[in-house]
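Removed from the display is one protein chain of the complex; every other protein chain stays in position.
As written, the chain order gives the labels A and B, with residue 1 at the start of each chain.
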Amino acid sequence: MKSKHIIDLEDLTTDELTDIIKLANEIKSNPSDYSDVCRGKILATLFYEPSTRTQMSFKTAMLRLGGSVIGFDNPQNSSVSKGESLKDTITVVGGYTDIIAIRHPSEGTAKAASMYSEAPVINAGDGGHLHPTQTLTDVVTLYNEKGSLGNMTIGLCGDLKNGRTVHSLIKTMSHFKNNKFVLISTPELSVPQYIKDIMNTSDCTYTEVSSLAEAMPILDVLYMTRIQRERFSSEEEYEREKGVFVLDKKKLLYAKRDLKILHPLPRVDEIAEEVDYDSRAKYFVQTVYGMYARMALIKTMLDNFDRNEPVRVFDTHNVKCCNPNCITAREKYLPKIFREVGGDMLICKYCEGRNLI
Amino acid sequence: MKSKHIIDLEDLTTDELTDIIKLANEIKSNPSDYSDVCRGKILATLFYEPSTRTQMSFKTAMLRLGGSVIGFDNPQNSSVSKGESLKDTITVVGGYTDIIAIRHPSEGTAKAASMYSEAPVINAGDGGHLHPTQTLTDVVTLYNEKGSLGNMTIGLCGDLKNGRTVHSLIKTMSHFKNNKFVLISTPELSVPQYIKDIMNTSDCTYTEVSSLAEAMPILDVLYMTRIQRERFSSEEEYEREKGVFVLDKKKLLYAKRDLKILHPLPRVDEIAEEVDYDSRAKYFVQTVYGMYARMALIKTMLDNFDRNEPVRVFDTHNVKCCNPNCITAREKYLPKIFREVGGDMLICKYCEGRNLI
Partner (left out) sequence: MKSKHIIDLEDLTTDELTDIIKLANEIKSNPSDYSDVCRGKILATLFYEPSTRTQMSFKTAMLRLGGSVIGFDNPQNSSVSKGESLKDTITVVGGYTDIIAIRHPSEGTAKAASMYSEAPVINAGDGGHLHPTQTLTDVVTLYNEKGSLGNMTIGLCGDLKNGRTVHSLIKTMSHFKNNKFVLISTPELSVPQYIKDIMNTSDCTYTEVSSLAEAMPILDVLYMTRIQRERFSSEEEYEREKGVFVLDKKKLLYAKRDLKILHPLPRVDEIAEEVDYDSRAKYFVQTVYGMYARMALIKTMLDNFDRNEPVRVFDTHNVKCCNPNCITAREKYLPKIFREVGGDMLICKYCEGRNLI
């Protein structure tokens, strides 16, 4: 593996990603061959905001590999919230354990944590920024349900502007050949330009449509996400529009017989409960693929990296990141590290926020 | 086993119950023979209300069988409370784990959960309704301490009207031969009619008395429970009456030498601390029997049931259960399922509430 830590799924080469997907499959087929491969290893799940689902998935994955788990799920009640720096917590926990999964409301936290950890770090969600194991879950599901990762027409429905899982899935699926994306949202909630740029420079194409019904007949995959009420410009617009983006039995009448419906969960009401009984609904089995995906990732990381002392990082620029939700806004000692883009733009290496200079 | 899930202890036949009691004994005698029998299996403890004692008993039981545990104890701080349906949570957790113990403040929750779980479900308490592993604990204790489950005079003291553990113990002990129940409470807090009906149609008899002292000399077993202050009609009545139902050293002077004192714990002040040092006090060792009881139950369920997809359940009637604490009042998608009794009565299959039509 080129990277000790998995902050972004892009930290994996396409070959490494493919190997992990195949390993997930192999574990799913022969779980007992893997039930002891992490015996004696400890995973820390450091959840600075609650996410019961994700935490249970990580824990189950480690336990099914024969390892064990420590951590916290609620820093409000823990001494971790009482003034200790992220750096100190990570340094200590990285000394206790063999691998860390961290979730935090601030963008760039997993990157910051990785700079101080002897043990490899997995990003289990950093604010609205990245959530690579969700995307790994999605591609393991697609590979299993479709047999490959190319030549698909993939509908993505809901809040495509703010949905990090959507952005990440598009980025990853763009590495594979000949995928078509159908982007289903209101104009206000369409994908950001930088995601369109990625699709444009890849081997894939995309179209934008404004209703689920319109897209349905051509889809091989439908990736549903939630649209939050607050995203609409008014309550009236929400009431008028929301049905357009809700999946129900009626809309499925026009779908292909081998459509696969995915959802990162939890869902609220964007998929009607009646759809659960349709054999094309794959969003629950998707969580089981997610467990195998995390098993494969944890095993691969533990096999490839020994504990080693982190290398000190220094400021690259004397600039503060302007993103108020960047981890650097909370943890002041963090070195200021940026990537230069063009002449006057700096990209923060934690949160990937753009800073004009 | 006739039932994949244990919602009510009545889900077990008397023979199955006897087998589990005997297995609990066997595990207690030879714990090391069982220390690995659930290696690789995972128990989920889904506690939608805190019950540290019960949760620790389940966890210890699974760990002592060589298995492992995931779960939550405080949904207030977890994403589970943020709008996800019980159905979705159970579907996912049932996919991750091998067996589920669920506790919830609403009546009928364990039944509802079992309808969506691939893994077997154990009811760890659903509101004021049922708590079968407490009753299993009680009968394992009685079998060990008395050598059999029949021919006993069993005093039950405290709030017999509202105490689910009392109702459940009477129901279960009524299946065995020649037990006599002595019901010790105020008239206002005596057992409900349907429990009297059960005793009347069984091989057992009962008497009702209004003080502990009066019953003491004839008892083989004394099952103490708490009377909550709120249950009395006035503060004065509470102060006047409460001593009558408190067990202390003085009242024990008139008890048999081989009396066994049980209590589901936690106790408040209905048993004086001085009684703890009397060799007839069995309420602490009872919790250890509870651990073996849960070990036997978990092992038996895992041995008898493979993971399988739940069968969809449909409405039996177009009626809403009138019990405001029924799980169907919170989770609207649940099918409306009732059992008809007589001409105009429906029993809700979740909470067993009676509905007139």
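Simple rule for what comes next: contacts are C-beta pairs under 8 Å (C-beta built on N, C-alpha and C of every residue); 3 or more make two chains touch, one makes a residue touch a chain.
This one's a predicted model, so the numbers in the text were calculated from it and none came from an experiment.
*Asks:* Among A:Ile6, A:Ala24 or A:Ile42, which one touches the chain that has been omitted from the display?
*Replies:* Once the missing chain is taken into account, the touching residue is A:Ile42.
*Asks:* Among B:Met1, B:Val37, B:Leu63 or B:Val244, exactly one should touch the missing chain; which is it?
*Replies:* B:Leu63
*Asks:* Using the touch definition up top, pick the residue from B:Ile218, B:Val285 or B:Val313 that touches the left-out chain.
*Replies:* Going through B:Ile218, B:Val285 or B:Val313 one by one, B:Val285 is the residue touching the chain not shown.
*Asks:* Spell out, residue by residue, where the missing chain touches chain B.
*Replies:* With respect to the unshown chain, the touching residues of chain B are 32, 35, 50-53, 56-57, 59-60, 63-64, 66, 68, 73-74, 76-77, 265-268, 273, 277, 284-285, 287-288, 291.
*Asks:* If the hidden chain were put back, which residues of chain A would touch it?
*Replies:* Against the missing chain, chain A presents residues 40, 42, 44, 68, 70-72, 74-75, 77-80, 82-85, 87-88, 91-93, 95-97, 312, 333.
We take it that only the chains that are shown with their structure count from here on.
*Asks:* Superimpose the Cα trace of chain A on the Cα trace of chain B, which carries the same sequence, then give the rotation angle to the nearest 5°.
*Replies:* It is a rotation of 120 degrees, to the nearest 5.
*Asks:* Which whole number of Å gives the spacing of the CA centres of chain A and chain B?
*Replies:* The separation of the two C-alpha centroids amounts to 42 Å.
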